[in-house]
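One structure is given here, and the rest of the page talks about it.
Yeah, one chain of the complex is gone here, protein chain that is, but the others are all in their spots.
Chain naming follows the written order as A and B, and within any one chain the residues start at number 1.
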Amino acid sequence: MMNPDAVEENQEEGNILVWLTGLAFLAAMVAIFIYVPTEQTEGVVQRVMYFHVPSAWLSFFAFFIVFICSILFLWKKEREWDIYAHASAEIGVIFCSLVLITGPIWARPIWGAWWVWDARLTSTLILWIIYVAYLMLRTQSDAGSMRARYAAVLGIVGFLNIPFIHFSVLWWRTFHPPPKVITNEGIGKGMDPTMLATLGISLCAFTLLYFLLMGVRVRQEKLKDEIDRLKREKLYSA
Amino acid sequence: MNLFLNQITAIVWKDFVTELKTRELFSAMFIFALLVILIFIFSVNLSVVKASEVGPGILWVAFLFSGTIGLNRSFMLEQENGCLMGLMLVPADRTVIYFGKLISNFIFLSIMELFILPLFMIFFNIDILEHLLPLLFVIFLGTLGFCALGTLLSSLASNLKSRDIMLPILLYPLLVPIVIAVVRMTGQILNGEPLSGMMNWIGLTASFDIIYIGVSIMTIDHILEE
Partner (left out) sequence: MDNQWFFLAANVVVWGGIIYYVYTIRQRNRALEKDLELLKETLSKEG
């Protein structure tokens, strides 16, 4: 199944990725803490953006990967895709949680409230619940083809829900007095080039982190499969 | 095509006969919906809040909660007595099972809603007879979307370890868009606004219905596969 050469090769690739991610994060830290100037009106807390936005990007990207891998699984029925979808959903949920926690921390000093039922916040919260339910579904059935199929269906149904959530929440808010919308979150517009650069570096670092974590988790799941297989073999031979 | 329809009717008819014999499900759904409305009336001070403002939300929460009971039953009953195995052994397409279940769920829920509506009118002192047709249209769209997604997920949840807990956990977040849409629309209709003023919501709900029925047709083979 897993030949030793391939494992070693994987390990080496993994090592390069570790170094790259480490370097990217070092660069991002230097940029966030030293290089980028402090925002005039918001002050230091504005630097939360360089964690908040990349985390959001990472989690949406991860959920998109879940969607793609779910389709591929139902099509090809290969365990490989199921592993990718699982790992990606897990990472997506972790970073979505980080978005949901750093959001209020940033909002409190700026808007004066921990939480506003703004369109983007609400959609992120619902998305988080959907994918937590996805992970719960995975613990609710024994490993095997059934779990993979069910999870894949939910992965597809959940992702297709995103446009509906987006529009419904957007129109829902417009019937109320408009909240103080995030003004400097729109990428590019009116943003200082140094800020844009910092955000770019941070985005790169988080994306690399995603691939690193994915690699580790996927390797782990494969190892687990292998051990389970050996155990079963042992059981039947005895 | 004719065979397809016949098979669907057979499944719907089977569900009806079972229900007519026991009357378990319908009474449970109706009483539960009534209880939900009562609890909300106790928790909201109707002398302060306008009834037409909280009414639509309460109505739809009652529909959704009692609808979930119906969905929970629809596949679990089959599961308990090994009937699902029998259904799957029938030389028919899996989509037949899906549509049969979808239609019977939809009819049960609609009948329940027709019983709840007059009570809603009395309890909240809202005159719904004036706007009955648009209201029924909105209820149709909302219930169809709820049943389309709910039938798919309940077929999935019936095989899980803690199935009755997992169905709402899986279903409710996915229903958020449609709930927002129908509650908005119901509120506007009760305020006397015409349907033409809420085309965006109607479009959203209708496309939700269509997309999820389509997705269910495509994926139901993978769920009911043993």
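Couple of notes before you dig in:
Note that a contact is a pair of C-beta atoms (placed from the backbone, for glycine too) under 8 Å apart; a residue touches a chain by one contact, two chains touch by 3 or more.
Nothing here was measured: the structure is a model prediction, and the numbers come from that model.
One chain is not displayed; in the complete assembly it touches the shown chains A. Checked against the full complex, the one of A:51, A:84, A:131 or A:167 touching the unshown chain is A:51. Contact with the chain not shown here comes from a single listed residue; of A:30, A:196 or A:227, that residue is A:227. Across the interface with the omitted chain, chain A contributes residues 38, 42-45, 47-48, 51-52, 55, 91, 94, 97-98, 101-102, 105-106, 108-109, 209, 213, 216-217, 220, 223-224, 227, 230-231, 234.
We adopt the following convention: only the chains that are shown with their structure count from here on.
For this pair, chain A with chain B, the centres built from the Cα atoms lie 32 Å apart.
Taken in their complex, chain A has these residues touching chain B: 74, 126, 129-130, 133, 136-137, 140-141, 146, 149-150, 152-154, 156-158, 160-161, 164-165, 167-169, 171-172, 175.
Note for the complex: chain B touches chain A at residues 149, 152-153, 156, 159-162, 166, 169-170, 173-174, 176-178, 180-181, 184, 200-201, 204, 207-208, 211-212, 215, 219, 222-223, 225.
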